[in-house]
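For this view, one protein chain was removed and the others were kept in their places.
Per-chain residue numbering starts at 1, and chain names A, B and C are given in the order in which the chains are listed.
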Amino acid sequence: MSGHSPEEIKKHVKTYIMVFGALIFLTIVTVGISYIHLPVEQAVLLALTVATIKASLVSLFFMHLSNEKKIIYGTLGLTGIFFVFLMSITLYL
Amino acid sequence: MSHDSHGHGGHGHGNPLADAMEHYSHLSFWRKYVFSTDHKVIGIQYAVTAMCFLLVGFGLMLLMRWQLAFPGEPLPVIGKLLGEALFPGGVMSPEMYNQLGAMHGTIMIFMGVVPLSVGGFGNYLLPIQVGAHDMAFPKLNMMSYWVYFCGGIVMMLSFLMPGGAAASGWTSYPPLSVIASNAQSWWLVGMVFLITSSLLGSVNTIVTAIQLRVKGLNFFRFPVLVWAQLITAFLLLLAFPPLEAAGVLQLMDRVAGTSFFLPSGLVVSGEQLHVSGGGNPLLWQHLFWFLAHPEVYVLILPAVGIVAEILCTNTRKPLYGYKTLVYSMIFLGFTSFIVWAHHMFMTGMGTTLSSFFQATTMIISIPSVIILTTFLLTLYGASIRYTVPMLFAVAFLPMFAIGGLTGLPLGLTASDIALHDTYYVIGHFHYVVAPGTLFALMAGVYHWYPKVTGRMFNQTLGKIHFWGSIIAINGIFMPMFFMGLAGVSRRLYDQTTYAHGKVAQPLNVVMSYAAWSLAIMQLPFLYNLIVSLWKGEKVAAENPWGGTTLEWATPTPPPHVNFPATPEVFREPYQYNSARQIMPQFSKEN
Amino acid sequence: MSALIPYIDEPHPVTGVTNGKFGTWLFLASEVMLFGALFSTYIILRTGSTSWPHGYEVLNIPMGTVNTVILITSSVTMVLAWASLKMNQFGKFKLFLGTTILLSCVFLVIKYFEYAAKFQHEHYPWSSTYFAIYFTMTGLHGIHIIGGIVVNGYLWGPGSKMWKANPEQFAGRVECAGLYWHFVDLVWIFLFPVLYLL
Partner (left out) sequence: MTQNPYSLGWLPINISTHGADIDRLIFVVHIFMLALFVGWGVYLIYCLINFRERAGHESDLHVKHFKLPTYIEGAILLIEVCLLVFVSSPIWGRVKNEFPPEKDALVVRVVAEQFAWNIHYPGKDGKFGKTTSEKMDGTNPVGIDRDDPDAKDDIITINQFHIPVNKPVIVRLVSKDVIHDFSIPVMRVKQDIIPGIEIPIHFEANQTGEFEIACAQLCGLGHYRMRGSFVVETPEAFAAWMADQEKEQLGGGDATAAQPAEGSQPAAANAQAPAAADTAKPTDGQTAPADAGAKKEGNQP
């Protein structure tokens, strides 16, 4: 959000295109890995790592989280904590 | 603050606030009072609808109390009217009893108390108390009311379904709820509506409180009610979605034949259940209580906020420990997310897990004690003016204390073995919600009535209402503890089937008479509310009670934009000068 | 009305965000919890089951991959649409947002063929817990896609009139719609490996 002058936006556009390339590449990687039929634990670990990287790219660049205001980080941090509490249900069942 | 002049394209001249009022006054009746975007109108819509639902929910309980006190005896007059299907020979059937029980809980919590405290008081007071001219998203606000209204209608219509309304308790535990009659699907659809409405409302509340507060109103100058609403909104925002997801999953189980909550090999009434199986009934309980425990604090926090406002106004001294109170509420809200499984101690939980949830439950009792202590100490050295709202607010304190204290033996796993799922639990949470939260809401209704309507209510009727209610309500809920200790399970259509139930049966008769008396004691309240609209003494003063927060800066009743000129805040709430006169937040003089 | 509510088109001096953006993020926070509950359901059902099919045995991976690429592309065109507005290029904005809408429709069409193929093979929600979670999660995601199409369609069509009256506010709206759209993409990024590849 810091720079919204047309010049800076142009720079942003370049980043967007690069991120797009990375996302497509990672999609191909994750599909490729799935054809190897790794043991379940390794497959889960790999697939989730790739998905997390992709998700971070989308949120950092497309959703501008790389450079956001404190209030947004605060909200998401709180959500993150409660999300962990929510996922902890999986440990009990 | 000069921001008011921004984003104002059309009218180039004049005061934008005056323009807005002018524009609003030309709107049609429908846009003004029905599909209004004014937060005050929406707040009143919420409050009135919620109070109607509260009456409905209370009415269901009055019917149930007949069966409980006099099991198997025909209900006089009403039994015949309600039809042979559900009242064969005028006697309430077990089907009907379970429907009334499930719907009483659902209506009271999701359609009554929360919409009144969050939708009603939150919508009406929060924007004014932060000095805003409206909520941040007025159209969204209107939408959340109408979504809530639709949810309410769906719930009420479910009574007309063949086989009646949902009958699996307000907790809707599967597999019972999955194999239940069609109305359960209506219940789920209704819940999805109500949840959606709450989510939209909480987004609006948070943005309004944080973005629209006026100049000078930093966070530690917020009135306690604003803090309470803000924390509540966060709880709703983050705790409700898991229940929405669970509701969708249960709906899938019922409608699409999936088995999210159904394990393999179920045999119902001697027949194999033809489902794929593989689901987990406890999953529902986890997702449900992940919402429903924070929901308890959704019920109690706005009540705490209202009581704080009224205590501070009527003790004529500052609140004791404002920051402590605020931090306690934040801590309470946060911790409420990690105690949910104490509702599930009896589901076969191991020692480690139960110890963890026991510990968090004990920890969460401390901020509640601190809140109570703050209020009690505020009374010390006061000059207490016993207005009707003050009576209710004071009564909240011991009632909330009983509710909180009786949570203790339930939160300790060992004593919970004896008390779990008995009347003790019912007594416990009703003390928190009925003479606790509802008394605070009644106090709020009386306290802000002159501001909202411009008329004063009748004090004598108000006092009759108070004294009658406090006696009757204790007559209902106090015996429940003894019933629970005697070991009587909850949700029994006729407890005399059991020997231990038969011994405790006389208590049921006492409770029923108390419940019906409580109903009679609400008549002066309703009469007072309605008739005072016309007959009440006119209130011309902006600040009839001597409050210190921003709503008392508005004209009575507040106009469309609340404040003819955008106000400014100069100090903390609840301040008094050396001459013992109030120093309102909005007044510049010292 | 807008005169009464500040920070619709300019950020709040303290928080630094507009009302709309803050509201959108709060909404997304609740969405995180919604899908979080569904993902934990998935984990619980899978770890508790005796047999769980590999996604690649029962689902069509090429179709899923194409859909992933489509959704990622629509996400990038969405952010480019916003960037075009910021660079004052309304024509490009229309082009990019139009592409986003078109791609989301293509996504749904492919989804329809996938569903149809499943039904043909007699895979229904009630067939197994795997298909129950597959249809529920992709269905709910599909509803989110439809919601996105409606919002983006409005901003592309009638809503774009605001560009003339108040470009700042309009760009803000597109940004919020974008945040939502990226979130929908983000959910799919997790759904795809979880349901198709593992």
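Note that a residue touches a chain if its C-beta (ideal position, glycine included) is under 8 Å from a C-beta of that chain, and two chains touch if they have at least 3 such contacts.
Please read these numbers as outputs of a predicted model, since none were measured by experiment.
Participant: So which of the visible chains would the left-out chain be touching?
Facilitator: Contacts of the unshown chain, counting the full complex: B.
Participant: For the full complex, which residue in B:Leu17, B:Leu243, B:Ala341 or B:Leu507 touches the chain that was left out?
Facilitator: B:Leu507
Participant: For the chain not shown, which residue from B:Pro16, B:Gly43, B:Pro175 or B:Pro389 touches it across the whole complex?
Facilitator: Of these options, the touching residue for the absent chain is B:Pro175.
Participant: In the whole complex, what residues of chain B lie against the chain that is missing from view?
Facilitator: Output for chain B: 71-72, 94-95, 98, 101, 167-169, 173-176, 179, 263-270, 272-273, 280-282, 315-318, 320, 346-348, 350-351, 354-355, 358-359, 362-363, 365-366, 369-370, 372-373, 376-377, 379-386, 394, 397-398, 401-402, 405-406, 408-409, 412-415, 417-422, 482, 485-487, 489-500, 502-504, 506-507, 576, 578, 580.
In the analysis below, only the chains that are shown with their structure count from here on.
Participant: Chain adjacency by touch: line, ring, star, complete or other shape?
Facilitator: complete
Participant: Between chain A and chain C, what's the gap in Å when you average each chain's C-alpha atoms?
Facilitator: The computed centroid separation for chain A versus chain C comes out at 14 Å.
Participant: CA centre of chain A versus CA centre of chain B: separation in Å?
Facilitator: Centre-to-centre distance between chain A and chain B: 38 Å.
Participant: Using the touch definition from the top, which residues of chain A touch two or more other chains?
Facilitator: Chain A, residues with two or more chain partners: 71, 78-79, 82, 86, 89, 93.
Participant: Provide the list of chain C residues touching at least two other chains, using ranges where the numbers run on.
Facilitator: Counting only residues that touch two or more other chains, chain C contributes 15, 17, 22, 26, 29, 33, 36-37, 44, 48.
Participant: Any idea which chain A residues touch chain C in the complex?
Facilitator: These residues of chain A touch chain C: 1, 4, 6, 9-10, 12-13, 16-17, 19-20, 23-24, 27, 30-31, 33-35, 40, 43-44, 47-48, 50-51, 54-55, 58-59, 61-63, 69-72, 75-76, 78-79, 82-83, 86-87, 89-90, 93.
Participant: Can you name the residues of chain C that touch chain B in the complex?
Facilitator: 1-10, 12, 15, 17, 19, 22-23, 26-27, 29-31, 33-38, 41, 44-45, 48-50, 124-129, 132-133, 135-136, 140, 165-166, 169
Participant: Quick check: in the complex, which residue numbers of chain A touch chain B?
Facilitator: 71, 78-79, 82, 85-86, 89, 92-93
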